[in-house]
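Here the complex is missing a single protein chain, while all its other protein chains stay put.
Think of it as A and B in the order they're written, each chain with its own count starting at 1.
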Amino acid sequence: MNQTLLSLRGISKHYGGRAVLKALDLDILDGEFLTLLGPSGCGKTTLLRLLAGFERPDSGTLTLSGQDITSIPPERRPLNTVFQQYALFPHLTVAGNVAYGLRMEKRPEAEIAQRVTEALAMVQLAELAERKPHQLSGGQQQRVAIARAVIKRPKLLLLDEPLSALDYKLRRQMQIELKRLQRELGITFVFVTHDQEEALSMSDRVVVLRDGEVQQLGTPREVYERPTNLFTARFVGETNLFPATVKAINGDRIALDVRGLSRDLRKPTFQVSVGEQVNVLLRPEDIRVLAADADYGFAGTVIERNYKGSTLDSLIRLEDGNEVLASEFFDEDDPAFDYSLGEQVRVSWVDGWEWMLPVANGDAAGALDG
Amino acid sequence: MDERQPFRSAVLLLVWSWLLLLVLLPNLLVIAASFATRDPQDFLSLPVTLESYQRLINPLYLGVFTHSLYMAAMTTLLCLLIGYPFAWALSRVDKRWQTLLMILLIVPFWTNSLVRTYAIKLLLASNGLINNLLQSVGLIDAPITMLYTEGAVIAGLVYLLLPFMILPLYTVFEDLRDDLLQASHDLGAGRMATFVRVVIPLTLPGVIAGVLLVLLPAMGMFYVADVLGGAKNLLVGNVIKNQFLDARDWPFGAAASVLLTVAMAVLILAYGLSRRRIGQETVE
Partner (left out) sequence: MSRWLPRIYLMLVYALLYVPILVLIIYSFNDSRTGYRWGGWSLRWYQALFDNHAMVQAMWNSLWLALAAATVSTVIGGLTALALHRYQFRGKQALRGMLFVVMMSPEIVLAISLLAMFLVVGLQLGFVSLLLAHVTFCLPFVVITVMARLSGLDERLLEAARDLGAGEFTTVRTILVPVMMPALLAGWLLAFTLSLDDVVVSTFVSGPSYEILPLRIYSMVRVGLKPEVNALGSLLLVFSLAMLVLSQFILMRNKR
């Protein structure tokens, strides 16, 4: 499980003078579900195409189980792709599409027939084997594309935003199904998406990419709760940012001045010194909304309330004009829960739920708001 | 690249050798022949001379050429006059009907032009349909001579070539958006001013493409002149054919052909320039 299957070393790619990937290093572990996450143009699709062999890197090497595959053409790489718009062959039936890869291996027809039946059963399409792709729904086409790619038992399956063409409900269903498939087949998945929710819920590890560089590589939980920079923090979810100044350091605790409020918090993992600026990050669900007469927290006014089903999101404008997003789970027994628009409240958080980042260049408040 | 190399190379080799052997080389030969000396036995013979080109402006041929050019020009003008409003009207027809009407328009491209030339002869002959009709109605007593005249050749050419004028015009009118005309009216231009200042400049590439597709064939389609024009109304095509096949004066036929090619090059250039003027890419 923890062995490296595919390793990328110093992979660079340029298109007409523009660097799409910048000396990228990455190790993909055997059997993991790895997601490449990033905004459009971050290089994630290019990276996937490099893995598949449709593009050649300008420099760097790709090593698959110890073998250098940098210059091996796609048809001879033991990995397969599920394409974004599925790319099903329109002139072949469902069975013909799924059998294609085995035909290329010149397998005996009997074996092909059997494996196609198995593959179609696996994606619950056994009865549609003789249909043409255009007679299928989007979700069914998706399943055919997956069956077609996994039938060759690749070491690695590449999935290029495979769910982006599906509607929300089908998408959720396919996410679960993909996870199940991955567990059952034991194939390593490399999944490309720009949807952070999808990335967090499906992956063993997430690679956050931006402008051709890896911003962070870690488990969904690490990426979400302990982002290494503001970009990752903001890209993987809603974030409240409080600039703060270090007042004192006492062992593993530091005293901070957070917008005029004094807090005594756990010392961050990076070096801090007295007088330095740090960013305190809080996810909306870590924010507590208190009654106006509470004796701590920032005073503010509720300016927006959004009912989200299981949670209630409130946007609170603080007295200094900054806004804080709070996401609270319903507690029907709590009479104080329901605030009204314009109501005065205080916001705070439980010690230890915050995450701190050093102030880096370009972190000026709001610079990365998206 | 490694894997696709053999197939790719084979494809490129085949395509290139075909075009080089049957397009480039033959055309170079014609150019070479146009500078050769006349020799009924050999296609090419020395010395190199400009004699063929000089003979092109010999009064005998010059007369034929100017007459042919005149008939081709008349054909083109008539096609333009008929085709321009036609293309405009066609581009504004309900979309449901346009596909059918377009197919009706490309039918001539798919049908034998010699047979259709003959159909015109059927109408124009002294014992043909028009004369018969006019006589039976009593409008005329004796048949009018329509066949074997300049008019018959022009009528035949217009009939055959009109669709080739309409197709490129239709394309530019399709792209001519109504809001441009409305904008022009909105800015105070009247119907005439809008036509002159907006419609004509924007449809000019279509006009030139149409002229290109009509004018040159109208000089080359020798069988139209043969079937409808008789001995007096020859096209450049007839001269080339006679010199090549009957008189075996290859240098002269080649020179006449080079002349047509140069005319084509000039027209293609004009087309490219007119497209560039309105910001479209140059000739494909």
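The rule is short, and it goes like this: contacts are C-beta pairs under 8 Å (C-beta built on N, C-alpha and C of every residue); 3 or more make two chains touch, one makes a residue touch a chain.
Every value quoted in this text rests on a predicted model; they were computed, and no experiment measured them.
Trainee: Of B:107, B:140 or B:193, which sits in contact with the chain we cannot see?
Mentor: With B:107, B:140 or B:193 as choices, the missing chain is touched by B:107.
Trainee: Among the options A:85, A:173 or A:306, which residue touches the chain absent from this view?
Mentor: Selected residue, touching the omitted chain: A:85.
Trainee: Spell out the interface residues on subunit A facing the chain that's missing from view.
Mentor: 52-54, 73-76, 80-81, 83-85, 87-92, 100-101, 104-105, 134, 148-149, 152
Trainee: Hey, which subunit B residues sit against the chain that's not shown?
Mentor: Interface residues of subunit B facing the absent chain: 3-4, 6-8, 11-12, 14-16, 18-19, 21-27, 29-30, 33, 43-44, 82, 85-86, 88-90, 92-93, 101, 103-108, 110-123, 125, 127-129, 132, 159, 162-163, 212-213, 216-217, 219-223, 226-227, 237, 240-241, 244-245, 250, 253-254, 257, 260-261, 264, 268, 283-284.
FYI, only the chains that are shown with their structure count from here on.
Trainee: Counting only Cα atoms for the centres, state how far subunit A is from subunit B in Å.
Mentor: Inter-chain centre distance comes to 62 Å.
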